[in-house]
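Of the protein chains in this complex, all but one are displayed in their positions.
Lettered A, B and C in written order, each chain numbered from 1.
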Amino acid sequence: MFLALRDGGSLYYETFGAKGDWIVFLNGIMMSVPSWKDFTGRVSKHFRLLLVDFRDQGQSSKRAGPYQCAVHVPDLVELFDHLGIESVHMMGVSYGGQVALEFCRAHQNRLKTLELVTVLPKVSNYLVAMGEGWEVAAALNDGARFFSLTIPSIYSDTFYAQRLEWLKNRQNAFRKTLTPEWFEAFIRLSQSANRFDCEDVLPTIRVPTLVLCAEKDILTPAKEMKEMAKLIPSATVLEIPDAGHAAFLEKPEAFLTAIIGYIKSRD
Amino acid sequence: MFLALRDGGSLYYETFGAKGDWIVFLNGIMMSVPSWKDFTGRVSKHFRLLLVDFRDQGQSSKRAGPYQCAVHVPDLVELFDHLGIESVHMMGVSYGGQVALEFCRAHQNRLKTLELVTVLPKVSNYLVAMGEGWEVAAALNDGARFFSLTIPSIYSDTFYAQRLEWLKNRQNAFRKTLTPEWFEAFIRLSQSANRFDCEDVLPTIRVPTLVLCAEKDILTPAKEMKEMAKLIPSATVLEIPDAGHAAFLEKPEAFLTAIIGYIKSRD
Amino acid sequence: MFLALRDGGSLYYETFGAKGDWIVFLNGIMMSVPSWKDFTGRVSKHFRLLLVDFRDQGQSSKRAGPYQCAVHVPDLVELFDHLGIESVHMMGVSYGGQVALEFCRAHQNRLKTLELVTVLPKVSNYLVAMGEGWEVAAALNDGARFFSLTIPSIYSDTFYAQRLEWLKNRQNAFRKTLTPEWFEAFIRLSQSANRFDCEDVLPTIRVPTLVLCAEKDILTPAKEMKEMAKLIPSATVLEIPDAGHAAFLEKPEAFLTAIIGYIKSRD
Partner (left out) sequence: MFLALRDGGSLYYETFGAKGDWIVFLNGIMMSVPSWKDFTGRVSKHFRLLLVDFRDQGQSSKRAGPYQCAVHVPDLVELFDHLGIESVHMMGVSYGGQVALEFCRAHQNRLKTLELVTVLPKVSNYLVAMGEGWEVAAALNDGARFFSLTIPSIYSDTFYAQRLEWLKNRQNAFRKTLTPEWFEAFIRLSQSANRFDCEDVLPTIRVPTLVLCAEKDILTPAKEMKEMAKLIPSATVLEIPDAGHAAFLEKPEAFLTAIIGYIKSRD
C-alpha cells in the first residue's frame, strides 16, 4: 500500500494481522518491507504489524539529499495518523533503531514500548569510516562487488561457516536487483547517519525499552550497547550469542523470542 | 496443595492461572515454591503455571539419602498424572534444569518445550568442589554463615553493588528460617548432583529448547552453556548480560522476556 | 633472612640473583615467600629478586589488629633502606597489588616500574562479601574446610578440570599446615582490605605500569581491571586467558612472559 505524503512524496507500507496492539518494524539501511517476509506470520499472531519503507528505501519515493535520519520521523507520524494508530510498539534495527531514537525525542507519547536492536545512540569514528567504505562500494554501482565489500562486516563468521550457500544466492540477488537508483538512495541514507547523536535522548526515555545486542556485532558492539542501556531508565537487556550485526536474520528464533516476549511478558 | 505419593511421601505444589498451556517451573537447589512469588502473576496470564517443591525442598516430604537427582522424575510424572497434565512446557533453573534433562531422558513425549536456565549437562570438577564447600557450609547449621559462604558464588558483583540492602535482608531471613532439617535436606540434594551427567541426552532432544545463560555466571558459565546448546538440535540461545547464576532473580524482566517469549513466539 | 624492624617486629625476606635491577614480588593474602619457589630461578636470571612476607604472613612477626593494608608500606621502606635498594620494580599480586598502590601514594619515587596483577583499586561490595565468607571460613580453624570454602573462588574451572590431583594435595597441605595463629593472622589481613580505596592514586601514577588481568578471575574481573588501566596514564594491559584469580600459578609461563617482558622490553 502507498501513502501519499503531504509534501508530495509517498511511503510504501504493509500491514499484517487483525488483533492486538500495533507494532512497527523499522528497517535497517539495506532493508525493505520484503526483508521481513519470514517474520510476518508469527508476529501477526500477536500484534497488528506495520512494515514500512523509509523514503529512499524499497518502494517508497526517493528524497533529495543531503538529509539527517530524523527526517523520517514526520513521515512515520503521518503514516500512524493515516492508519489511526494512536500508540505503537516500535522496534528498530540498526538504522531503524536510530530513527526510533529520533522518534522518541519528539513523540515518545505515541510509543507503548521501544525495542532497540543492534543500534548505538551515537555514530563513532569507526562507524563513520565503515560508512565511507560502504559509500565507496555503492558508487561502484555493482551489486556483486557491493556485496563482497560490505556484507562480511554485517554477518558473523559463524553465519559464513554455516550458511555459505544462502550468502552466495544473496550475492547473486544483489547483482541482479540493485540499480543505480538504489545505490544513489543508499548513499543518501548512509550519509544521513554520519552525524547521528541521540545520547541526550537516552535518559529521557520513559517507555519500557528492550536493548537487544549480538555477541559478534562489530558495527554496534554488544559492549557499547550495554553501556547505552545503563543510560536508559529501566532498560531490559538481552544478548544473542554467536551472531553478527544481522542478528535478527542470523538467529530469527532468538530475535522473535526477545521481541514478542518483551511485550507479551508485560501484558 | 499436597499430593500423597504412592510410596508414602508427599509433594507440595501450587497452580496459578486458568487458561493456556501448562508450564512447570523446576526449582534451583536452595529454592522452594515461594521463591517464585514475584513471577506467578505475569506468567499465569499466559499459562497454567505449576510450581512444585522437590522432595527435600520446601514443604514436600523429606527423603532418605543418598540418591541421584533423577529420583525426582517419577514424582513429577505422578504429579502430572494427578493433575491430568498430558504435556507441559518445562522450565528448569540450575538443579531444576538437571532434573528437566533427566526427565527428557525417559519422558520427552510429555514435553511441549524445554527451557534450560543456568544449567550444564554434566557436573564438572569445579562444580563438585563448589558443592563440597556448600556441604561444609550447610553442616555449620547456621543460616547467616551459610549465606556468607555460598551466596557470593551465586549472585554477580553487579547485584552486590546495586542491591546490598536486599542481600542483607536475605541473609537475615536465612538466619531466622533455615533449620537443621533444612540443612540436612540441602546436603542430600547437593550430593544427589555430584555424579550428574546428561551429555548423552542432548542429541536426543527433539522438543524445541531454549538455552538461557548469564554473562557473569561462574557456576554454569555462559561459554559452556553455549557449547551445550550446539549439541541440542535446533536450540535457541539467549544470554542475560550482567547477571550471575541467580540471573532469573537478578534480572527478572530479561528472564520473563525469554521464557514467555520463547513459547509465545512459537504459537 | 630476618630484618628486625624499628618498632620491634620482624620481616622475613629472601633475595635471589646477583645482577640487574631489583624487583620485589608482593604476596597475595594467603601466600608467603615459598609460594614463589618455582619462579625464583627464572626471575633471578634477569633481576635481583626480593621476596618478603608482610607481617601476619609466613615467617614475619604477627601484628596487632585491626589495621589497614597501608600499614605494610613503612615496613617495605625500612626493608629497602636496609638492603640499600634505592629504586625497585614492584610486582604485586592481589593483596600485594593493593599494598603496591598504597606504596605508590607516598613513595612513587622509589619505583622504577609497577606491575599490578589481579588487583582492583577499590574493594567492592562483592569483595567485602567474599572477604566476610573467608573470615567465617578461617574462624573454623580447619585447613581442609578452609580450602573447600575459599579455593573455588580463586582458581578457574579449567584449573580444576586439569589439575585436580594438585588441588587435592594442596588441600591436604592446608589441613596439615594451617595453625590457629595462621587463621587469626589471615583474618586480620583480610579485614585490613575491607575499606581499601586507591582510586585517587591511579591518575597520579607516573612510572611505567603493567596491568595484568585474567579472563576467568571472579574476584578482580578483567573487565574492571581494564577500566582501572584507563585511569593510569600510559598503562600497558595484557590478559591471561583461561585462568582465574590465581593466574600467576595457573599459567606461570604467561605470568613470567608478561612480568619479565614488560621490564626487559623497556631496557
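Just so we're on the same page, a residue touches a chain if its C-beta (ideal position, glycine included) is under 8 Å from a C-beta of that chain, and two chains touch if they have at least 3 such contacts.
Remember, it's a predicted structure, so these values are computed and weren't measured experimentally.
The chain we do not see here touches A, C in the full complex.
In the full complex, subunit C touches the hidden chain at residues 42, 45-46, 210, 213, 215, 222, 226, 236-242, 251, 253-254, 256-262, 264-267.
One chain is missing from the display, and on subunit A it is touched by residues 124-126, 129-130, 132-133, 136-137, 140, 145, 148-149, 151-153, 156-157, 160-161, 164, 167, 218, 221.
One rule holds for everything that comes next: only the chains that are shown with their structure count from here on.
Chain-to-chain contact here is organised linearly: an open path runs through the chains from one end to the other. Mean C-alpha positions place subunit A and subunit B at a centre distance of 37 Å.
For subunit B, the set of residues that touch two or more other chains is empty.
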